[in-house]
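For this depiction, one protein chain was excluded, whereas all remaining protein chains were kept in their positions.
Entry: chain A
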Amino acid sequence: MHIAEGFLPAPHALGWTLVAAPFVVHGARCVVKEVREHPESTLLLGAAGAFTFVLSAIKLPSVTGSSSHPTGTGLGAVLFRPPVMALLGTIVLLFQALLLAHGGLTTLGANAFSMAVVGPWVGYGAYRLVKRCGGGLLPAVFGAMALSDLATYVTTALQLALAFPDAESGFLGAAAKFLGVFAVTQVPLAIGEGLLGVLLFRVLTVNARPELVRLGVLRPDPERAEP
């Protein structure tokens, strides 16, 4: 999902930067507020950031014969709501743009919009939807992780199609081409990311119960409640 440095025409690069900026600024304020009001959240915030840091560094093979990396933004979106991930995801992208020549400064806005804004919000939406339909916590987490991953790559494909429409078939033709590269490869990775999210949440529900209850992810357990 990293659009390479310089590979968006300047108006697009500027436009996506302007679109993503308010989300990132709002996200930064949310992180500061969370840490100030609930210092005990810092550990889990660190875990959410670290999860994205690990997963976006690992390129995995897919059945299509190409490789790609997961995003890991669904975890923080479920725990702290999506705005927090707008900041954490952008920090990861900035790190990769500056040190790894992966993505870029001119494409940071577009990449942040797909990975740090659309992904977390779609994942959070899936999480709420599964829970509302009576699905348990773990299926909801699976949906959040898998769809935040997939939605990020679909967004990148659409951003590229918008910037480079096909000479004959226009935006739709280009979208089909870029989706063919990004979306299909991503399906097994999204499933894998969903399973990893379930694994992590199984650990968190046992060991971070008080935090998850406060964040509204778990219901207070009446048996364990203090009298």
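Heads up, the rule we're going with is that a contact is a pair of C-beta atoms (placed from the backbone, for glycine too) under 8 Å apart; a residue touches a chain by one contact, two chains touch by 3 or more; residues count from 1.
Criterion: contacts and distances are computed from a predicted model.
Going by UniProt, what is the name of the one chain that was not included in the view, given "Cobalt transport protein CbiN", "ATP synthase gamma chain", "Nitrile hydratase subunit beta" or "Sulfate/thiosulfate import ATP-binding protein CysA 2"?
"Cobalt transport protein CbiN"
One chain isn't shown here. Among A:A28, A:L162 or A:V181, which residue touches it?
A:V181
I need the residue numbers on chain A that touch the omitted chain, in ascending order.
The missing chain touches chain A at positions 1-7, 9-10, 43-44, 46-47, 49-63, 65-68, 95-102, 104-106, 153, 156-157, 160, 164, 166-167, 174, 177-178, 181-182, 185-186, 188, 191-192, 195-196, 198-199, 202-204, 206-208.
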